[in-house]
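The complex appears here without one of its protein chains, the remainder shown in place.
Chain naming follows the written order as A and B, and within any one chain the residues start at number 1.
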Amino acid sequence: MAETKSATDESFVRFENIQKSYDGEVLVVKDLNLDIQKGEFVTMLGPSGSGKTTCLMMLAGFEPATHGEIFLDNRPINTVPPHKRGIGMVFQNYALFPHMTVAENLAFPLQVRNMSRSEQEDRVKKILDLVELPQMAGRRPAQLSGGQQQRIAVARALVFEPDLVLMDEPLGALDKQLREQMQYEIKHIHESLGVTVVYVTHDQSEALTMSDRVAVFEDGVIQQLSSPEELYEDPKNSFVAQFIGENNKLNGTVEKIAKGICQVRTDDGTLLHAEQVNVEGVGNKTTLSLRPERIEIDPPKGTKNVIKGRIEELIYLGDHIRVRMNVAGNDEFIVKVRNRADKRPLKEGQDTKIGWLAEDCKALDFVGQI
Amino acid sequence: MKLTKLLTGTAIGLAMAMSATTANAEGELTVVSWGGAYTKSQVEAYHKPFIEKTGVKINSEDYNGGIAEIKAQVEAGNVSWDIVDVELSDAIRACDEGLLETIDHSTLPAGADGTPATEDFIEGTLYDCAVANIVWSTIFAYDSSKIENGPKTMADFFDLEKFPGKRGLRKGAKVNLEFALIADGVAAKDVYSVLDTPEGVDRAFKKLDTIKSEVVWWEAGAQPPQLLADGEVAMTTAYNGRIFNAVAGENKPFNIVWDGQVWDLDLWVIPKGAKNKDKAMDFLKFSTATEQLAAQASWISYGPARKSSAPLVGTYATNASIDMGPQMPTSPANLSNSVQNNFEFWADNADQLNERFNAWLAN
Partner (left out) sequence: MSDTQNSNDVLVAYDGTPLKQQLAKTTRRMKLRALLLTLPLVLFIIIAFVLPIGDMLIRSFHNPTGTNVVPNFAEVIQEWDGQDYPPDEMIKVFVQDLALARKNREVGKTVGNLATRVNYEIPGSRSLFTKTARKADKITEGPYLDALIKLDKKWANENVWVTLKRVTRDYTLSFYLAATDRKYDENENIIRADELYRIYLPLLYKTIALSALITFLCFLIAYPVAYLLSTLPLRTSNLLMILVLLPFWTSLLVRTSAWIAMLQTEGIINNIFVYLGFIDDENRIQMIYNATGTVIAMVHILLPFMILPLYSVMKTIPPSYMRAAKSMGASNFMAFRRVYFPQTIPGIAAGVLLVFILAIGYYITPALVGGSDGLLISNEIARHIQSSLNWSLGAALGTILLVVVLALYWLYNKLVGVDNLKFG
């Protein structure tokens, strides 16, 4: 089940037992509880249809919660219309108003707040400097590149100095290089302004790069809410392990549990040791999860887990070699081998032993046939 | 000038190509008339016996009157209509403009009693390019189930106090001005001499002013019986055949008031350059013979143009209890206070009076 931090009075955004259904038959969000601290950068990560965007829309006020209450700065906001919530938002396709210039777009939230003209100009200039596009004030959105539009969209969400900014897959439309660059820029803006950011994406590397904490969504439920490092190192279930980073899976049956270490018999009869994370007990099936870079070919003697495998395919990637193996009947088993001069050459079709430490292998909930 | 001609020819030719059916083969004749019950009466009385007699195939086409199409066909040199049923003023104008074949009256068949055609036809029904077949009339009618002690005279039609309610009138100056003068006390025989003066025209419009606010204007002949049936108007001017058909065919309780009727002619004309001119001529002679004209009068209440046909007019074709004689505009009782439409007056003044009428209407 989802882990939540204990609700404290300091939490800036709080989802309390939120449920959401569009058709009265299927729950898109199931009993969601989430606390976000002031100044935090929290990412809602998940595949499409997992409920993350719905949560964001409920927070912004564009979708009503079917059940439960959302608090902003300790105020319940279910009945507050979106334009009174004071939340900045960046949309997937930026939603820059095409009939207004960049400056007019940026001044819009200030105008509706009846700010004086001079202050409007002042703020627009400042925010354009922040996103490093001061010369673009007079242009129309259509005359900007994708990256520039993106920055203006961020600037527009920030220009009225909201305490909370929501971003709905803001980088989805950019190419890879630009996307990475923008990740850092958004991160830096967040750090320099200290604004609270709730960010939605389906791209895990984006989530890991930018976030203080990541909430992994699946099937309307937060599967895990942790820092990026914890998500990768200590996934709480097979879904998270599979969704975050690259992951190898082996099925087996728990034979013994001692001091947090499980003895697991794989389907082909090998006995392996793995850290107990999410198993129901002795005699139950489990799925073992281990990262490709933690596996060694020809492990030194005394390695706890050793298993035979056959090299199916070698892919040369410069800094490392990606080895696809058939291990215990799983022929999608990936091993990453560092490209070192002393390593003996590998050949396709070769049988070899591989091994890893028990702590690098997590015994998680059984997911069935791999 | 050549260019204009070419352009006109092209445009008209194209328009004609759309409407004209395939060129008439040997043994075919295109007869154009007004459609509805009127064409049916002609099909029964003229077409069927003609086909039987000659074996010529007849294409019956409908149109809405006017000489626009004849003019277009003749000017484009592609005449697909062989014989057309037109109103008198149109026949005169088309003849004046050289759009019609001239017709030698001496070739028309003599009456059943042997009277030569030129004497058998009612006076004023034979023209250089046209031979009349029927006499029709514009009258006014009312629903007797709604008005007891109904109107008797044209003056009653204009009397909103005595007979409140909406009036139906044809949208146009023709006939309405005559009616207005008759209602205003002008004798039937003086109508056109009064109307030929500016004061007379003013007088007619002044009389029309008195009912203008209550008028529902109609344009197609099918409208007045419908307006009466719907209760949209208390009384309306109409073509007498339309009202007769509503009474005899649909049992509507309508009454015709013949006082002040303005009667007019329908005539056969043959467009200049008609493809089957000779057959059209044969058809014209055949259909305007005593017997055929009398036969038509048993299908519709329009009077035959030949004197010799009158005695032969019998009962309504689909209901033998209706005697057609009294239904005719030409029956002596109906003619007692009547005006024959003066084609010359209208040929001279239609443009101007319609303009004034439309200006009057819009204000």
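Keep in mind that, in the parts below, a contact is a pair of C-beta atoms (placed from the backbone, for glycine too) under 8 Å apart; a residue touches a chain by one contact, two chains touch by 3 or more.
Worth saying up front: this structure is predicted, and the values here are computed from it rather than measured.
Although it is not drawn here, the omitted chain touches the following shown chains in the complete assembly: A, B. Annotation: of A:His83, A:Lys256 or A:Arg338, A:His83 touches the absent chain (contact as defined above). Of the candidate positions A:Val26, A:Val112 or A:Ile315, contact with the hidden chain is made by A:Val112.
Among B:Glu28, B:Glu75, B:Asp159 or B:Glu291, the one in contact with the hidden chain is B:Glu75.
For subunit A, the residues in touch with the chain missing from this view are 60-62, 81-89, 91-93, 95, 97-99, 108-109, 112-113, 156-157, 160, 166. Contact residues of subunit B toward the unshown chain are 1, 3-4, 7-8, 10-11, 14, 66-68, 71, 74-75, 93, 95-99, 102, 166, 171, 196, 212, 215-217, 219, 230-232, 272, 344, 347-352, 354-356, 358-363.
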